[in-house]
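A short write-up of the structure that comes next.
One protein chain omitted, others in place.
Think of it as A and B in the order they're written, each chain with its own count starting at 1.
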Amino acid sequence: MDWVYLIEVLVGGLLSGVMYSLVAIGFVLIYKSSGIFNFAQGTMLLFASLTFVKMTENGIGFWTALFIAAGIMVIFGVATERFVIRPLANQNLLALFMATVGLATFQEGFSQFIWDSDVHGLQMNKFLDIGLLDPNPIFMSDHIPWLDILIPQFDIFASLVAGLMIVVLAFFFQKTKTGLSLRAVSDDHMAAMAVGIPLQTVWAVVWAVTGIIALVSGLLWAERVSVSFTLIEAVMKALPVILIGGLTSIPGAIVGGLVIGVGEKLGEIYLADVFGGQGIELWFAYFMALMFLVVRPQGMFGEKLIERV
Amino acid sequence: MSKSLLKINNIEVVYNHVILALRGVTLDVEEGKVVSLLGANGSGKTTTLKACSNLLHAERGAITKGTIEYQEKDIANHGAFNLVKDGVAQVLEGRHCFSHLTVEENIMTGSFIRENSKEAKQDLERVYDHFERIRIRRKSLAGFTSGGEQQMIAMGRALMSRPKLILLDEPSMGLAPQLVEEIFAIVKALNKEGVSFLIAEQNAMVALKYADDGYIIENGRVILKGKAQDLLDRPDVKEMYLGVGKEGKTSFRDIKYYHRRKPSFT
Partner (left out) sequence: MIYRETGHFVTNYLKDREIFPMTFDKVVALIGLLWLFLWVPTTSEYFLSAHVIPILAVGLATVGLNILTGLTGQLSLGTAGFMCVGAFGTYNLMLRVPDYLMSLPVALLMSGIFAGLVGVVFGLPAIRIKGFYLLVSTLAAQYFVWWFFNSYAWFLNYESSGVVAIAPKFYDYWGLGNLLGVDMQGYPARYLLALVVCIGLSYFAKNLLRSNTGRNFMSVRDRDIAASVMGISVPRAKLLAFFISCFYCGVAGGIYSFLYIGNVDLMIYEVDRSFTILFMLIIGGLGSISGSWLGAIFVYEFPIVFTWVGDFIFQGAFNTAVVENVSNMVYGVFIIALLIREPGGFAALWATTKQKLRMWPYPH
């Protein structure tokens, strides 16, 4: 067996896993703070990055565009809370899920309606010159003599961003009072209202933050693929990730991402022949998640289901 | 007569635009009093309480007529959050604990509106002093505690906001009679510290025993009101709600139908 090749595959898998985690974080944030399975995460990615790209294409500077796009995402998040989530507080979770499906559809149409449906390229290093975005990959053999593989510097940057977001959010949920009340909200909307947690304010903040996360992860994704319809499929890819990690766990989002990223690459290389066809990447992640969930229905770090009659 | 804390004036509540749940409820909670709201299932007790605490819209209900005043301010569209801030806390029917949080975290959620975290710590001690039972369980998940403990958690959670008025919805639901007495004893103790209570109950005997005033509600209307002791002494109330009639078995025919009479007050 070619070990260097294997390691290269593993590293490649880990790095693509990070990309999944980026989307998964937004998911988990909403789920953990309201119990809502936010299907609109992918379209938020599209909307955010499309807004950004259209602005830079029209000659607005990088930071200004980033700032305005973040502002738009915040407004969008607050509006979502006001017009979609607030009237539906205390409804059953299936209804809320469907509302986010509706939101996703709306946003898919809306973002392509006001902007366009073209495929846009995005070269962030055109704007950002912070070294890490250097398109030239790092040669690992410069640092570790026997490891002769390439790692794109961009991927390292993406991993750092993901890691940072996860640390901040995990701290926020476990250690702060607001984090605690958010966990309470996801358990029982009605009771949370009764003890005086201002659901509406809290949710508006969460959706605004999710909007910004969507912008960040949307830009990173867009750098890798492109700004187009395909971004919506990022959400489909992130689905097995959050389910493996456990819907309620922020660290689970990153671990799940890495597991899926690596598993997918290994599967494509070692199992594709077994199945006699190419492209098993299409469904392999779901199968992995399925196998995993059958053993552990609440995911790796998910909260244990408490059920009493 | 002492000052009125909560005043409900002839409210009408409609669910889902079609179902009329309350058709004119008038009610008055005086400061420092324990008031019991009695009635059978579906008579509108919970709806009344939820109307007070602004939780109706979450269940597709709306107040269509009448006003609710708390400390002489109209609170009909005040928002549950602001209400808790002003000192009205509700303990929901069926406890509604956050099952994935520990007991202590559950109680701490009640202190969300408080700025001062040191005071919150003191209050937590105060809650544990009242409810000794849950002190030992404070690290376990609330979802795995017993019904009585969950009731205490829910009440403790409400206490954390230092309320002036607690709306207590069916504290006796599913609890052993002994525990019910215990809960009501705590209510009395808290009342001595200056907290007023509006309690919706089915267990009329206990509720009236610990209350100052009582209201009986049926089909969305208040049909009787008075001092708790007076209500306890009324033969028709005894017959219908307390299950102790005159000697021997009575036929339903002999029961005085007080609810036929129109309420003499508005």
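Definition applied: a contact is a pair of C-beta atoms (placed from the backbone, for glycine too) under 8 Å apart; a residue touches a chain by one contact, two chains touch by 3 or more.
Here the structure is a predicted model, which means the values were calculated and not measured.
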For the chain not depicted, the shown chains it touches: A, B
Hidden partner chain, touching residue among A:37, A:157 or A:301: A:37
Residue touching the undisplayed chain, where the options are A:61, A:109 or A:163: A:109
Where the missing chain touches chain A, by residue: 37, 83-84, 87-88, 91, 93-95, 97-99, 101-110, 112-113, 116-117, 236, 239-240, 243, 247, 275-280, 282-283, 286-287, 289-290, 293-294, 297-299, 305, 307-309
In chain B, positions touching the absent partner: 14, 16-20
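As a working rule, only the chains that are shown with their structure count from here on.
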Chain centre separation in whole Å, for chain B relative to chain A (CA means): 44
Parts of chain B lying in touch with chain A, wherever the complex brings them together: 53, 55, 58-59, 79-81, 83-85, 89-92, 96-101, 105-106, 108-113, 117, 141, 143-144, 154, 157-158, 160-161
Chain A residues touching chain B - in the complex, by the definition given at the top: 89-90, 177, 180-181, 183-184, 186-201, 248, 303, 306, 308
